[in-house]
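As you look at this complex, bear in mind that one protein chain is not there, while each of the others sits in place.
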Amino acid sequence: MGAVPHVSFLTDYGLADGFVAACHGVLLRRGVSALDITHLIDPGDVRRGAAVLAQTVPYLPVQVHLAVVDPGVGTSRRGVVLVTPGGMLVGPDNGLLAPAAAVLGGVRAAMALAASPGAPATFHGRDVFAPAAAELAAGAAPETLGEPVDPTGLVALPPGLARVSAAGAPQPAPGRLEAPGSQAPCLEAEVVLVDRFGNVQLAATGGLLADVGLVPGRRAEVRTGPDDAPLLIPVGVTFGSVGPGELVLYVDSAGMAAFAVRDGEAAIRLGLVPGDVVTLRAS
Amino acid sequence: MGAVPHVSFLTDYGLADGFVAACHGVLLRRGVSALDITHLIDPGDVRRGAAVLAQTVPYLPVQVHLAVVDPGVGTSRRGVVLVTPGGMLVGPDNGLLAPAAAVLGGVRAAMALAASPGAPATFHGRDVFAPAAAELAAGAAPETLGEPVDPTGLVALPPGLARVSAAGAPQPAPGRLEAPGSQAPCLEAEVVLVDRFGNVQLAATGGLLADVGLVPGRRAEVRTGPDDAPLLIPVGVTFGSVGPGELVLYVDSAGMAAFAVRDGEAAIRLGLVPGDVVTLRAS
Partner (left out) sequence: MGAVPHVSFLTDYGLADGFVAACHGVLLRRGVSALDITHLIDPGDVRRGAAVLAQTVPYLPVQVHLAVVDPGVGTSRRGVVLVTPGGMLVGPDNGLLAPAAAVLGGVRAAMALAASPGAPATFHGRDVFAPAAAELAAGAAPETLGEPVDPTGLVALPPGLARVSAAGAPQPAPGRLEAPGSQAPCLEAEVVLVDRFGNVQLAATGGLLADVGLVPGRRAEVRTGPDDAPLLIPVGVTFGSVGPGELVLYVDSAGMAAFAVRDGEAAIRLGLVPGDVVTLRAS
């Protein structure tokens, strides 16, 4: 990593204003470089920010992660530092940091950050969070940055739905009878992320997929809505498991169940966006 | 800041071609790193480039700022180095650098940069400006890079309108009588920037806003066009001063008067774009 400490950095600030650079400047003033994750989280989309952060931090050799997706800036929401075995997280206490903290080993301690009196009230990334992250990366102890708070009182987003039901479709369409032999366990899973390539990541891990018998070589019966006819989608190891233009269900590079279309966009093909729920079972 | 000198960098080059990287390469060849401000200024939008540059440089711990929004590349416009008490600016002499130079303490000296004979005529960022910025960051004296020119002859953009009139609306709509008691001074201000969050920044400072009595707790009577009915917008410290979906007038993180909508986009709500003029007075 060399002599220059790095802080990872994720926001919804976009790349067309000077917001990200002002924060980079605050870091650089303390001799700290930024490792940008993304600044193109949709404004205020805390859930997407949390998911991208959690899936990226395992690959970043840094001890401090700065993340600001903060629709509540200027309200009474707290700013926090979370201390985990795998590093520290700095940002608003609105659920953004929690999944990454879990990935890094869980919150061992939390500190509340206070804005300086008289500082502008609307750009905490520059005026509160980046200075705190720079201090931490430069070696400050987290206890020096704020008052300790109870980690169990931190704001958490409800986790994405990922549930196995014993057998049968959980919600058969009205007036539609299930075939009597349809006893395979069923997985309900929420769409978490759609990426640049149109791949659709579910809240279910690859392990859960295997638990319901959906392993490479099998086919999944997939419903994207209660009234939709089921689709039969092969389970593969990768996009290359199917022909061009075909759908595949696989375990993605973050270890999660996902749909892809080889040389295409699964999100468009399936009409899925984050928050939708799909049901899957082995066919 | 470590041992590596940094140059800040702002352009309209976009992020989809190799233009920015070629300039980064020219800097790196001299051991200089770039601190990118933005490269998503709309092509040729000198006014926006100038505003973003001026509002960001105070937060950047660098001595050299490289900025290229240059619709006149390949014409007879000059390239310049501007020397200020707070650092040096390198770019075209088309008004882009002037507001940042003012923020950095004013132009003390200016040098005209010449393109090398035989260099391509269309990519001065790579072939003229980045090499000059790299030389400066590596320690060269600005006098060695070009002929001195008279700072009073530099191109300047007209400043954004921000004017207080003593009393009454400056231009009452035709046929509309002002109430006799309407004696509060009136502020006319041009829209300078709309940011990613739809916040609308005006050319008026927070001080000017206070001068006309628009301080937190008051309400502003705002006209977005001569024929538009006035809106009553509360003056707050931040978006959190109002409820979700409500408009607020506040002093933004650059110290300028601005409109925001909490959890929304003021530019869309008010139908304002840069260059529009609004009138405000205390109600």
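Per-chain numbering from 1; labels A and B assigned in written order.
The rule is simple: contacts are C-beta pairs under 8 Å (C-beta built on N, C-alpha and C of every residue); 3 or more make two chains touch, one makes a residue touch a chain.
What you see is a predicted model; the values in this text were computed from it and never measured.
Trainee: Out of B:L15, B:A140, B:L232 or B:I268, point to the residue that touches the absent chain in the complete complex.
Mentor: Answering carefully, the residue with contact to the hidden chain is B:L15.
Trainee: Of the residues in chain B, which ones touch the absent chain?
Mentor: Residues touching the hidden chain, for chain B, are 3-4, 12-22, 24-26, 28-29, 31, 43-44, 71-76, 120-123, 126-127.
Trainee: Tell me, which residues in chain A touch the chain that this view leaves out?
Mentor: Chain A touches the missing chain through residues 1-2, 4, 6, 8, 15, 35-41, 52-53, 55-56, 59-62, 193, 195-197, 237-241, 250-253, 255, 260, 263.
We take it that only the chains that are shown with their structure count from here on.
Trainee: Expressed in ° and rounded to a multiple of 5, what is the rotation angle of the C-alpha superposition of chain A on chain B?
Mentor: 120
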